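Apart from one protein chain that is not included, each protein chain of the complex appears where it belongs.
Right, chain A next:
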């Protein structure tokens, strides 16, 4: 379609360009080209280890910065209250090109290091303080619980004291003891107090009992609140225990056992006053600690807020720098180490833009040496680049998912813009459902700008990406719904029906009589709700599927022609395209013609019975030449069918043999002329379209020669024959199976219609008769249920199913007729796409 504009019909023409960039400008040039997003750089150092490349140092530095930025991001995300991150489009840009660039990057490096250090410090101190707090809280619990023990002990102690009031004891002893007892409100036993994990307390008790042979008294209570570990958030429950025993040896044993079981021991004083002092002290220290913790938290948060302001900016800069240096690692230094040599694929159309960008980069950096641009001639296959806009992007993506088109072959994505929604709609046809998905797509398109900036979750993101596809799907569904005359399982009665219903007969069945009208647009509403409505609809839809299928396949087959013409393969036209077309048309094209012919005859005026087309086709293949005179469609049928069958049979050896024969002759000719093996269409010449009048560097020659080694397909004759056999079998068998495969158009539309009808008759229809306020309320509830079931089951589930099947029809049935799909995608260095990759 001319060179004026890019079209979707074929992928763009690409050229291999060689850039000669002076080292000082290199960074800025690559930055500029990255912003443009039009160059896919080739790796000129494929044999070099990534650790030995030229710019490893810079990459390491950017990696450090990336790590720090990621650390900040994770810290911000861990905060319970959301820290706002200023979005990129709102932040002031950081200059990475130009004379101040290096200084900016260094400054950024230092800033990031500093922030990280401080943040890490704050985190550490926070952790230590939290630990301390926890210990103090435990100590407080221990103090409180032991106070309870001792109070209990005291009451018991007074009982024991009275028991010691024995007359047999000497008076002096008694007094001594009295004194002892009055000074200390305590037993003679010593004790150990502490906390231990609740799960271990029973083991602890048992071990102690065994070790000390029962010479202890142990008491323990639960601490009601669990301790939350700030780092991991896990909760641990602890118990306070107090163990009374006497003797240093026993106490030492208890201490050892306690340590081994992971209990924490706290020094508790026997004296009640001293205990209350400790309690007060602990409480005071706790309060101090909590204040300090709170302040640290505030400080940290303010720091994070400040970081949040700049985070998006830093992420962007760091990502770009990394990409720039990675790209620069692909370049080659020339002999004198003053210039970098780069090679990349560029769409030919964009060459002027690239030149402008290069000039812009040099101006921005302040030097006067402009990078040079060369075009290289090569026979390597360029990448496939299809220029899409937001509308065509979705369609192109779903067709690319099957395989990337070979360089400059006909792009099926162009036709899929209409055929895909159309085939979807044939399976989905319902005016109401079509309207629902149409409006849903319209809403998404209305919110386009806002949603494009947000990060949508996976499922919603997928639907948003395909919003234009869904829009077209909805439009076509409304049309096919009009054709099937189906709106939420009811039919519209816009024009005069073609049938008049008679009075019901004795068996309650009313028959319809044709009144000569034709319902002009769509299926006659008289069929809706009829007992034999399905018989008619099935026949109609099945035949329609076959008609649409054969036409779609023929269309896909014809797409081979532009490919053969463009790539100058006239042999393929005669050896592949023509026999394939004849084969397809002589059997299935004939079937379609018969279908249309049979429909166009008024069988009531003919004396023959209308023949079954399926039986006719089978008979044509199995017993050619024999057509029953009572069951023939048209006079002369047997003769024509024999001719068509012979045509189809002839096509098979035609496809099998013609192309291998001609290729064999070509090989003979080449060998006869004395050429051996590899290519004779090697390009030693290189057309240099110098953009700037500078001399060529010597280094280029070396680079170019390496380039010219192509992967050459060995013209091995056996391979050609095998390939052709596979191709022929695949096509012939495929014809039959693919034609039958199109019957899924019928199957899914039947399922959809039936589901819709069942949903209506099971829900709303049952409740329509109710009257009064109660009836209205029930009806409202049922309507809500019906609508949500319609959206979820019929629109979303059936929609996805029909989407999948329509896609399969495109991928398998249509693409196998013409698509090669052996290309690789054009992946330019593009800063905009870096964002998407994350």
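Descriptive notes on the structure:
Everything below uses one rule, namely that contacts are C-beta pairs under 8 Å (C-beta built on N, C-alpha and C of every residue); 3 or more make two chains touch, one makes a residue touch a chain; residues count from 1.
The definition used in the following text is that contacts and distances are computed from a predicted model.
As stated in its UniProt record, the chain not included in the shown complex is "ATPase, V0 complex, subunit E1/e2", which appears among "ATPase, V0 complex, subunit E1/e2", "Large ribosomal subunit protein bL21m", "Ribosome biogenesis protein BOP1 homolog" or "creatine kinase". Contact with the chain not shown here comes from a single listed residue; of A:544, A:617 or A:633, that residue is A:544.
Even with one chain removed from view, chain A keeps its contact list with that chain: residues 1, 4-9, 389, 392, 414-415, 417-419, 422, 426, 479-480, 483, 498-499, 501, 509-514, 516-524, 526-527, 530-533, 535-536, 539-540, 543-544, 547-548, 551, 596, 599-604, 610.
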